[in-house]
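With one protein chain removed, the remaining protein chains of the complex are shown where they sit.
Labels A, B and C are assigned to the chains in the order they are written; within every chain, residues are numbered from 1.
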Amino acid sequence: MTATPEGLSDRATVLAQYPPAAEQLDLAEIADFVVAEPAHRRVAQVRAEARRSGRVLLEPLAGFGGVKQHTDALTVLRDKGTADILPTQVDSQTRNLKFDEVATMLAEHGDGPLPLNGYPIVNHPLTVTRDLVSTVDRPIELRIGSTDPRLAAEMAFAAGISSITAGPLYYLVHYSSAVTVEQSVANWGYVFSLASWYARQGAPVGLQVHGLGNSTPFPASLLGAGAVLECLIAAARGCRHFAVDSRLMGNLRQDVASLRAIRDAVEHYLAQAGVDDAVVTMVRKTWAGRYPADEARAFGLISYTAVSGMLSGADEFISNSVQEGVGIPDPEANAASLRAIRHVVDLLGPQPELTREDEGVEREYALITAELHAIVDAVLDLGEGNPGRGSARALELGVLDVPFAASRTCRGEVVTARDSEGAVRFVDFGRLPIPDWCRKFHSDAMERRLARTAKSVYDVVVSDIFSISNGPLVEVAE
Amino acid sequence: MTATPEGLSDRATVLAQYPPAAEQLDLAEIADFVVAEPAHRRVAQVRAEARRSGRVLLEPLAGFGGVKQHTDALTVLRDKGTADILPTQVDSQTRNLKFDEVATMLAEHGDGPLPLNGYPIVNHPLTVTRDLVSTVDRPIELRIGSTDPRLAAEMAFAAGISSITAGPLYYLVHYSSAVTVEQSVANWGYVFSLASWYARQGAPVGLQVHGLGNSTPFPASLLGAGAVLECLIAAARGCRHFAVDSRLMGNLRQDVASLRAIRDAVEHYLAQAGVDDAVVTMVRKTWAGRYPADEARAFGLISYTAVSGMLSGADEFISNSVQEGVGIPDPEANAASLRAIRHVVDLLGPQPELTREDEGVEREYALITAELHAIVDAVLDLGEGNPGRGSARALELGVLDVPFAASRTCRGEVVTARDSEGAVRFVDFGRLPIPDWCRKFHSDAMERRLARTAKSVYDVVVSDIFSISNGPLVEVAE
Amino acid sequence: MGTVVTGAAGDDVHVIGIRLVEMGLRHAGHDVVSLGALVAPAEFVDAARESKADAVFASSLNGHAQFSLAGLRDALVEAGMGHVLLYGGGQLTIGRPPWEEVVALFVDRLGFDRIYDSDVPIEQVLSDLEQDLALRGESR
Partner (left out) sequence: MGTVVTGAAGDDVHVIGIRLVEMGLRHAGHDVVSLGALVAPAEFVDAARESKADAVFASSLNGHAQFSLAGLRDALVEAGMGHVLLYGGGQLTIGRPPWEEVVALFVDRLGFDRIYDSDVPIEQVLSDLEQDLALRGESR
C-alpha cells in the first residue's frame, strides 16, 4: 500500500471497521483502475458536460440488497427510464456499520433477493460492484444517509461509483439522533479528502449536496445555507464538483427563485473562499415529504415538479417515484415516473426559464438571498471562518435550526407554514439571524393567511405538512 | 305542441329525421321538466359559479353506446375522476343521421355494450337519457362532431343535458368533407335558437365553443378568430353562455398569452355586437393532436397542460386521457388522468397566474391580438356584419383558412410550424390578412429556427406535427 | 413515379396523417389524387379508374377500418382495376392487438398489399412504393 494520502490519516481505523473489505482496497491498484474507467461513467464529468450542452439529467432513487436484483433494477431504469445517472442507495445496516450482520445475511441468502433496504456496498466484493458498474455502463451515484460513510465511500469509489450524496449537516440532522456535529463533519471530511485523492488521480468524484431541507414546508434560505456550508466544508478538503439540491416546495415563483438564489449563493461563497475552479450544477429534487397514495395524483405532482424545475433552469432532476406514497417502488413504476418527467423536460427544453422580471420571483429571490447570507455569515463568524466548527456552534446556539429534525443537536424552535399563495414562511424564527425586513415580510404574509382561516396556527402548521400530498397547496375550505 | 318558437321554423323537418324520437319531444312537457331540473346539473350555471368562486372545473371525454356502459363510465369519472362536468360523446352514426341503422343495432344488442363509438342520443328513449342525467346527477355536456346536430340537440336538451359543443365552423372544417358553410351555419343556428328557447324557459343551455383549431401546431390567432365568429353566430341567436377553448400548443408563454388574448377578443367582439350579458369562461383543452403511446409520458403531457392552463388563468380543463395515443380509454384510466390534472390544479390553485409583465407573454399577446382582430374584422367586412355569411365568403377566399382541414371548403394554403422556442408560427400565410409587422415577426422567428437545422422546411413542418407526442417540442439533434 | 389515389375511408375524418403522406408522395415526384375525408369505396374506385392510378392509399384511424375498407379490393377487381396496389395505414384497429392479427385481417383477408402501423416513417412507405412499382413495371 502507498503512503497515507492527505486527509486520510484515519484510514487504518476506517479499514479496520471491516477487514474483509479492507483487504480489497489497494490504492495503487485502484488508481490504475479508476483512471481507466471511461469518462461517460463519471458523474462529475457527465454533469459538467450536461451543464454546457443544456441537456437536463434525470436520476431516480433505488437500491436493492441482492446484486442481481439491483443490477436488474438499474438496467430497467437505464433502458426504460431514460435515466442519465443511476443511483445506488445503501441499506440501513451498512449505514450503521453493521457489516457482520450483513455478512451473515449474505451467507444465508446467497445470490437471491436480500431483506435489506439498499445495496450493502461494503459487504459485496469489490469485483462484484465493479461488474455492476461496467454492466449498467452509466455513471452511478452512491446515496448514503449516514454520519459515517467512510468505508462505504472507500468501497464505492474503488469500484468506479463516481459520486456520493453529501451530507455532513444533512445526514446529521435528519438521519442521526445522538451523533455530534464534530463527528459527522470529521467523518464526511474523510470522504471529501478521499474524493480529492481520486481527483488527483484524474478521476474526480462528484458530490450531490443536500443542504438542510427536510420533508415539510422548508424555507429555501435555510436549505441553501446548509448547502453553502456543506460545499465550503467539502471545498476545504479539495472537492470541486457540486450538484446542489433545491427541492420542490410547491410555490412556483418561490421555487424558481430558490434554485437561482442557492446557485448564486454557493458560487458567491465558494469564490469568497478562494475556490475559482468549482463546477456547480443545480438539482431539483421532487417533493421529499409525504406523497399521495394515488399514483395518478403522484404523476401530477412529479410532472409539476418537472415544470417548476425547468422554469427554474435546473440542470438535473432527482426523482421519487409515483409509488413513493405506498412503499418501495418497483423498477417499472420508477422508470415510468422518469418518463413522465422526461416528457415535460423535453417539452420545456427549448423554452427559456421564468425571468426574474416576474415580480414574485424577484421578491422571493431577494428575500432568500438576504436570509441565506445572514445565516451563513453568522455561522462563519461563529466558526471564525471554519464552516464545520461554525456549524457545530450554530446548531448549539440555534443560529442554525431545523424543524422536525431527528438529531438532538437541533433545538427545533423554528416553525414554518405556508402563506395564502402556498409560499413557505417562517411562523417562528427561533434564534435564526433573519434580518428584520425579512421577518416583517414573513409575519405579514402569515397574518394574511391566518386572517382568512378560522384555524389556529397549530392547525395551519400541521395541515400544511399534508397539503402537497392532499393536493390543495393551501387548504381551500378554511 | 306549442307554436313554433323563434328561429325554429324548420322544426318539423328536423323532427321528421326520425319520427320515433320526435314523438317524445313535446315542448310544453319539456319546459316543465327542465325548469324543475336542479341548478347544480346546469352546465352554464356551474361554469358561471366556478368563475366567480375560482374553482377550476374538469371535464373528461367519453361516450359509450349502451346505456349501462355509458352510465357506469360517467359514474367512474364522477366518483374517481373528480369530474365537475360529465361528457356525452355522440357516436358517428348519429352524427351522420343514420338513425335507422342505430335502431337495428339497438334491437340486436338490447341492453349490452354496443359497437358504437358514442352514445346514440337520438335512438335511446328520452326517459332513458333523463334517468342517466338524474342518476349521475352532474351537469352533462353533449359532445357532437357534426354539421347537423339538430335532432340530437333536441333530444339531449329535452333530457336535461344542459350544454353542447359548438361548432358551425369547427365541425364543418374538421368533421365534414362536402358540406357547405351555409348548411353548417344554418343547422347550428337552429341549435342556438333552441338553446335560447331553453334560456327563455329559465334553463339556459351552455355552449362549449371550439374555434378553428386543429391537431397540429395551430396559431392562436386563427383559433381565436374562429371562436369569436362562432360566439357571434350563436349570440345573434340569443345564446349567452360561452365556454371558449384555448387549446394547448406547447410553448408556455404563447399558451398563456393565447388564453388571455382569446378571452379578451371574445368579450370585445360580443360587446361590439351589443351583447352585454354574456358569460365567457375559458377552457384549456389538453393537446388535441397525436399522443405518446406511453401512458407515463402522456401523464407528463397532460400534467404539463394543467400547469400551463393554471398559469393562464383557465376556468376549466377538458382533457384527453393518458390512453389517447392507444385507443378508446377505459374509464379508470380516464379518471386517473383527471386526478393527475386535479392534483396540479390543486397545487397551483392559490398561486397567481403568470403576469403579462413577462416579456414573452406580453409579446405573444400583442401578436395574437393584432392577427385575430385583423382576421375577424376582414371576415365581418365580407359578411357586412353577418358573421355566418362572412365566414362562408372568407373560407372561399382564403381569408379564413386552416391547414389539414377535412372540409373541401378550406383552401388549405396556410402552413405552420414551430420556432426555436417551440412557439407556433406561420410558415405560409396563405391569403390570411395578417398585418405586416406580424408577418415579419413570424418570418424572422422561422428563419432563426431554420438557420439552426439542416432540415428542409417540409421536414420541419412534418416533424413539428409529431413533436409534442415524441417529447422534444423542437427537435434537438437537428 | 406513379399516380396515387389517397383518402380517409368511410366515416373517418382523420386526415392529418394521410395529408402528410400526400406531401411525401408529391415531394418524391408522384402524382396524387387526394380525396380527403369520408371517402366511400366507390369513390376510391372511380378516382383510381379515372386517373389510371397505380396505387390507392386508404387511411383509417377511427377504429372502423375493418368495416369501411372491407369491400375495397373486390370493388377494384370488379372495376377491372385489380392490379392497383392497395396500401392501408393509420390506426386500423380499436386498441392495439398483435400486429400479426392486423396483417391477417387486412392483407390476407381484405386483399391489401401493404399495411402500416401509425409509427411508420413516411420514408419507409415511399421506398416500399418505389420497390413495388419497379416490380410491377418489370412483371408487366
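Note that contacts are C-beta pairs under 8 Å (C-beta built on N, C-alpha and C of every residue); 3 or more make two chains touch, one makes a residue touch a chain.
Since the model is a prediction, treat every value here as computed from it, not as a measurement.
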Neighbouring shown chains of the undisplayed chain, as defined at the top: A
Among A:Gln17, A:Thr75, A:Ser92 or A:Thr355, residue touching the chain not depicted: A:Ser92
Option from A:Gln201, A:Ser215, A:Asn386 or A:Ser443 whose C-beta touches the chain left out: A:Ser215
Interface residues of chain A (partner: the chain not displayed): 92, 96, 117, 145, 174-178, 214-216, 289, 293, 326-328, 404-408, 458, 462, 465
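Heads up, the rule we're going with is that only the chains that are shown with their structure count from here on.
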Arrangement of touching chains [line / ring / star / complete / other]: line
Distance between the centres, which are taken as Cα means, of chain B and chain A, whole angstrom: 45
Gap in Å, rounded to a whole number, between the CA centres of chain C and chain B: 31
Residues of chain A engaged with two or more neighbouring chains: none
Residues of chain C engaged with two or more neighbouring chains: none
